[in-house]
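The complex is shown incomplete by one protein chain, all other protein chains being positioned as in the whole.
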Amino acid sequence: MSGWLSAILYILLAPVAGGLIAGIDRKLTARMQRRIGPPIFQPFYDLFKLIDKENVIVNLYQNLYLTGFLVFNIVAGTLFFAGGDLLLVIFALALSGIFLVLGAASATSPYSHIGAERELIQMMACEPMLLIAAMGLYLLPHSFQVRDILAVDKPLFLYLPGILFGLLYILTIKLRKSPFDLSTSHHAHQEIVKGITTEFSGPALAVVELAHWYETILILGMIYLFFAWNPWVAVPATIGLYLAEILVDNTNARLTWRWTVTSSWLIAAVAGAGNLIVLFYFLKAGF
Amino acid sequence: MSMFKRSPWMVHYDGASCNGCDIEVLACLTPRYDVERFGVINTGNPKHADVLLITGYINEQSQPVVRQIYQQMPDPKVVIAIGICATSGGIFSECYNTKGGVDSTIPVDVYVPGCAARPESIIDGVVKGLAVLETKRAAWRIERKKRNRVFRLPFFKPKASPP
Amino acid sequence: MSNRTIIPFGPQHPVLPEPIHLDLVVEDERVIEAIPSFGFIHRGLERLVEKKDFQEFTFVAERVCGICSFIHGMGYCQAVERVMGITLPPRADYLRTFWAELSRIHSHLLWMGLVADAFGFENLFMNSWRIRENILDIVEETTGGRVIFGAAKIGGTRRDVTNDKLKEIGRTLKTIEAELHAITDVFEQDYSVQQRLRGIGILSREDAFDLGAVGPTLRGSGEPMDARCEGYAAYRDIEVEPIVESDCDSYARCMVRIREIYQSFDIIRQVLCRMPDGETEIKVKGYPNGEHFARLEQPRGEVLYYVKGNGTKHLDRFRVRTPTFANIPPLLKMLQGCDLPDVPVIVLTIDPCISCAER
Partner (left out) sequence: METPQEIVTIASSDLLAKVQEQKDAGHRLVQICATTLEQLELSYSFMGKEGITHLRLLLPRDQPSLPSITDIYFGAFAYENEMHDLFGIDIRDIRVDYKGKFYKISEPAPFNAGCLIPTRKQPS
């Protein structure tokens, strides 16, 4: 019962929390660049303005795909916060990504196409690590159910340090932060303009933003799982790791997609799979 | 209340200027002036922008480009001409390749004087432009209501893309 | 797998504030061919010599480009002065050198910001421009303008700076230089920056020389050529060693510019030490009659001014061969076979100033 309650709370509150996080993110980034920065509520202003604007769409399917992107993001998050199957969550997340790619690819702009290609490459870079993370989380409770993982009375991050590291690495990709803001970036000073979102305008862009906020909360929830045995540790740890992401964003140049794929697979293979194998034998030995 | 005042996204195009105003437009983004305080983002993508900043005058080659950028921007939108060249051609008005200021090609809402325009005056111009944006939004909403009486989610309302 | 697309790069593009259009023929993400088109900001200001007299034209010459505006004005004046046989008072020469080096620092800082922006390092962009503002403060204090200085005139300079002010500027520059180290260290050492610059946009020494590259593009390929060695203005008293890097890639060109900033600080220090007292301008009589090619070093490279006078107040011809124009053929060479994400980086390493190139 409490699972459904938290799922409903997620659907209602995730946009608020996600927007606030985005606002704090922008403010902190500005302060790191020695600027004053926008107000914390700036993302909401942007969102409401975008909804208010004229909706210039390039073809009819675009809206369908974008709705799919938003809906499957919410589905993934709802499943997660309802304590559902972690594998299903990851697949729903991947599906939502595919919808975004389809939306961008349905436009005619070459920037949008390249953005879509790069988004696919990024997903390809992320997926192995996400699956390894799911397997790692399975090992202790012997269940993919999020509620069972939450119930584990052990500090998971001590058992899964490699996997946590790998997850944080791909988190940078998922949050579209430097050095991996390949397909689109917060500020459009890159060679493919706004990349995947180049052709979306007005309300359509607002939907993309909203979906990103849902996604952010879901990803933060995943990190929370690693510290879930003690909420007093988990909340500060999650916030701390997010701040670390902002710091990384501000101290790195954008790298190329080759580098992204190679490095994230290497980390998935070494840190993720290595951790998995060690833990497996460790548990088999009866600790 | 609308949020246009709080979140004007801009796109910048260099018509045919000497670069002086362009780098001052960029300087507005940087820590000393920091227009992001007012929610301004330099999107670089006309489809996301509300405010079009144009520096320099218009010549044969840049005319279609400016026109296209203007058409790509979704309503409501504001055009701000930065610097004296964008206003009238300035020192280059006697050159053979001049079409005149930006208003020879697209309607301009705010003119920012100066050669080169200082970042302070550019920010001032953008703020003036926001008031115009607000009136344009009101007019545009009335027109939109007339166009579709039936209530539909704005998100599902298709509209042909400009050529 | 070949998936050829043509990507229109520009004229309105967030990476380059200026309009240049490149049709990039791309296979996956590799650039097969890059076809540039120009003329978006062609103003034809060289023909304004018909309408403005040769003294007024200094203002037009300054507006060839807003980034290296002072050196344009100075170069035009220098060419006319040579035609008319005018020798400047030494203080004017020193003041011109002072401003020229300030504009070199500000231009290089601007470039550092833009290139950081091109490879997605927003923080570096912001901080480079933050320091650039301090340089612009000095410029504004001494000339009254921020980007268009308006300080050069035929026969000297429009303004004088008091010696007290110059001393104070010397102190300010010291603090700016100290602050600058934090930023240039990032360029020199940061791993992700190196990833994006090293081995990108290779231009061999032979190619650079043959295709007529100038400035840091040429010196980054190991060719020591610096027009300041000509000894115009105060450079006749100040030794300038051309800064050369031999790696031939974007990183080398970046390093050339960074080392040039420090060299400029050094030159300014010497200028301030040796600043002679006296007049800053002399009266100009008569009209230019004759022709001269003046050669100067801009932040972007060597620039040539050609002035032909006919003894009236209007010149027959004014021509400026700007460094960006000379760097276009090498740019095409570098763009062939690069990756799409590297295109903005490579375009920026020649420090393109399109309004210079098209005039």
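Labels A, B and C are assigned to the chains in the order they are written; within every chain, residues are numbered from 1.
Going forward, contacts are C-beta pairs under 8 Å (C-beta built on N, C-alpha and C of every residue); 3 or more make two chains touch, one makes a residue touch a chain.
These numbers come from a predicted model, not from an experiment.
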Answer for the absent chain's shown contacts is B, C
Can you say which of C:230, C:266 or C:281 touches the chain missing from this structure? C:230
For the chain left out of this view, which of C:39, C:170, C:222 or C:242 touches it? C:39
From the list C:304, C:334 or C:347, pick the residue that touches the absent chain. C:304
Contact residue for the chain not shown (choose from B:45, B:61, B:87 or B:105): B:61
For chain B, residues touching the missing partner are 59-61, 96-97, 99
Considering the whole complex, not just the chains shown, which residues of chain C touch the missing one? 37-39, 42, 44, 46-47, 50, 209-212, 229-232, 289, 293, 295, 304, 306, 308, 310-312, 314, 316-317, 319, 321, 325-326, 328-330, 358
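As a convention for this text, only the chains that are shown with their structure count from here on.
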Quick check: how many Å separate the C-alpha centres of chain A and chain C? 43
Each of the following residues of chain A touches two or more other chains, namely 33-35, 187-189, 193
Of all residues in chain C, the ones touching two or more other chains: 13-15, 125-127, 130
What part of chain A is in contact with chain B in the complex they form? 26, 30, 33-39, 42, 45-46, 48-49, 51-58, 60, 63, 187-189, 193-194, 197-207
Chain C partner, complex, touching residues on chain A are 29, 32-35, 110-111, 113-114, 178-179, 181-182, 185, 187-193, 250-257, 259
Of all residues in chain C, which touch chain A in the complex? 5-9, 13-15, 29, 116-127, 130, 190, 192-193, 195-196, 339-344
